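Left out: one protein chain. Kept in place: all the others.
Then we have subunit A:
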Amino acid sequence: MNRWKLFVPLALFALFLGLAMYQLSQPKDERIESAMIGKPLPQFALPPAVAGVDGVSSTDFGDGKPRLLNIWASWCLPCIAEAPQLDALENAGAEIVGIAIRDKPEDVAAFLERHGNPYARIGSDDLSEVQLSIGSSGVPETFVIDGDGIIRYQHIGDIRERDVPILLEQLRLAE
């Protein structure tokens, strides 16, 4: 038997080791981007998440006005962190539509009481069905929906101060 053949297993293993080392050194990107960007909003109709604020349906979009669609929940801590930025966006003239994920009306009411209500409408998505159908895999996420009801832009994670102008710019582009 050729002696070098005995080193084939070692060579294969070295290959794996190199690959694994390279991959471990790479920052792991856990963000899942929506495959729905550039496509129209799917059909849906969600009941109100809290008394006094209307529910959300897909027909609310596509009337020529671009809007922000914010996926959030009262139980989500980063959502508290982004509440001031949502207020800033609203003050800058953006219309924000909320979808509350797996939430209870009394919790939603308490959250709005405490952190303010930037939302024009809030729908209740108890089973994450609408969330999944627009390609969102977590809370909070914010989508820009253009005047024709097409999903244009996705922001994953909480909105920081530096993200506000970006979102406003995306809204302007979506007109």
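The definition used in the following text is that contacts are C-beta pairs under 8 Å (C-beta built on N, C-alpha and C of every residue); 3 or more make two chains touch, one makes a residue touch a chain; residues count from 1.
In this text, contacts and distances are computed from a predicted model.
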Task: Name under which UniProt lists the unshown chain, selected from "DoxX family protein", "Urea ABC transporter permease subunit UrtB", "Heme lyase CcmF/NrfE family subunit" or "Spermidine/putrescine import ATP-binding protein PotA" - done: "Heme lyase CcmF/NrfE family subunit"
Task: Absent chain, residues of subunit A that touch it - done: 1, 3, 6-7, 9-10, 13-14, 16-17, 19-24, 26, 28, 127
